[in-house]
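Report on one structure; see the data block that follows.
Note that this complex is displayed minus one protein chain, with the remaining chains in position.
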Amino acid sequence: MKHTAQIRVRYAETDQMKFAHHSNYIVWFEYARIELLRRYGFDYGQMEKDGFLLPVLEVGVSYLKPAFFDDLLRIEARVAGIPRSSFKIEYKVFNETGEMICDGYSRHAFMNKVNKAIKPPKNFIKAVKENI
Amino acid sequence: MKHTAQIRVRYAETDQMKFAHHSNYIVWFEYARIELLRRYGFDYGQMEKDGFLLPVLEVGVSYLKPAFFDDLLRIEARVAGIPRSSFKIEYKVFNETGEMICDGYSRHAFMNKVNKAIKPPKNFIKAVKENI
Amino acid sequence: MKHTAQIRVRYAETDQMKFAHHSNYIVWFEYARIELLRRYGFDYGQMEKDGFLLPVLEVGVSYLKPAFFDDLLRIEARVAGIPRSSFKIEYKVFNETGEMICDGYSRHAFMNKVNKAIKPPKNFIKAVKENI
Partner (left out) sequence: MKHTAQIRVRYAETDQMKFAHHSNYIVWFEYARIELLRRYGFDYGQMEKDGFLLPVLEVGVSYLKPAFFDDLLRIEARVAGIPRSSFKIEYKVFNETGEMICDGYSRHAFMNKVNKAIKPPKNFIKAVKENI
């Protein structure tokens, strides 16, 4: 299962090269990730209240083409493989003409409220397995 | 008492007008405010752990001249008046040639960990009174 | 005429107080302002290419209640009065339960590509007058 989130590039996100600054993709990935979790039936805000935090262990991003002010971008996100002690989410960003302008990934662990690594909740693994 | 903090304008803080985006001044004010508190003997991180939070009630900013990438800015901050249920901090931003490019203020209340308004701690009022 | 833009509070926009950081409202105001201009028939990206820039002269924000992660906010924006050498836009932010959590304004001038103040374009004044 993949989910596609939509982002309008904000003026504040541009830089003096007239590109969307490269740090914003990390924020957009996160936005797409949270929408993907919602699609799986998980409200990330509630997950945190329930004691399941998802810190980021790694990110990797390849910038293929720039994005510009006011572009309406589509961000595809999908879980790559079965979650174990950590899991990976992959992202592809497309512009309005359908070109892929960026792809990347993030790797996450589950952590409890006192910052200790914990196993992924069973219903999370189940939801991913059933909707791969 | 006033405190002067220094900020180097980051590339990520520029926008396609080639100006430092106007939202960053709010972040720089905060940075200068925390340095001002440190100057008064208050470590804001510790204050929060001790149950004194300082949410922002109001901000006002006048942008007089733009700031540019890599500019080294000086931000003067000072408490305006004696803290009561709320208190005001004033800021002036200067560029390297000494021009004032921005002035503004923020107004704050003291709040406890469950988001209730509380009186300012006595040693905070005392420190401000003694160093006005 | 007013326009209502919608914003989902991003995780990256939260701070350790668990509030949406107060600097983000400035970015959201800008987002709502650009959507308001679009509603008036003006594409701000195109305006800049045509040599009409809209730098910010002033902002003022009153924070009434906090916004939280994942909140879906509505931001009302409207031009206040007839644009002269400068003009003012007012904003009100509402949360999902309909409470107004923030109000504010920004003041803008028109500027050309070499950073000189210019008169507002006639069709802009006309559009505002006709849709007040």
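First chain written, first letter: the chains are A, B and C, and each begins at residue 1.
By definition in this document, a residue touches a chain if its C-beta (ideal position, glycine included) is under 8 Å from a C-beta of that chain, and two chains touch if they have at least 3 such contacts.
Every value quoted in this text rests on a predicted model; they were computed, and no experiment measured them.
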item	value
Options A:Leu57, A:Ala117 or A:Ile132, residue touching the unrepresented chain	A:Leu57
Residue ranges of chain B at the interface with the undisplayed chain	8, 10-12, 26-27, 30-31, 34, 43-45, 68-70
Chain C residues that touch the omitted chain in the full complex	11-12, 14-16, 18, 21, 23, 69
Missing-chain contacts mapped onto chain A	16-17, 19, 22-24, 26-27, 30, 48, 53, 55-63, 66, 115
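Here is the rule we use: only the chains that are shown with their structure count from here on.
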item	value
Chain centroid nearest the full-protein CA centroid	C
Remotest chain, chain C as reference, centres from CA atoms	A
Between chain B and chain A, distance of the C-alpha-averaged centres to the nearest whole Å	33
Geometric centre distance via CA averages, chain C-chain B, whole Å	23
Residue numbers of chain B (touch at least two other chains)	16, 23
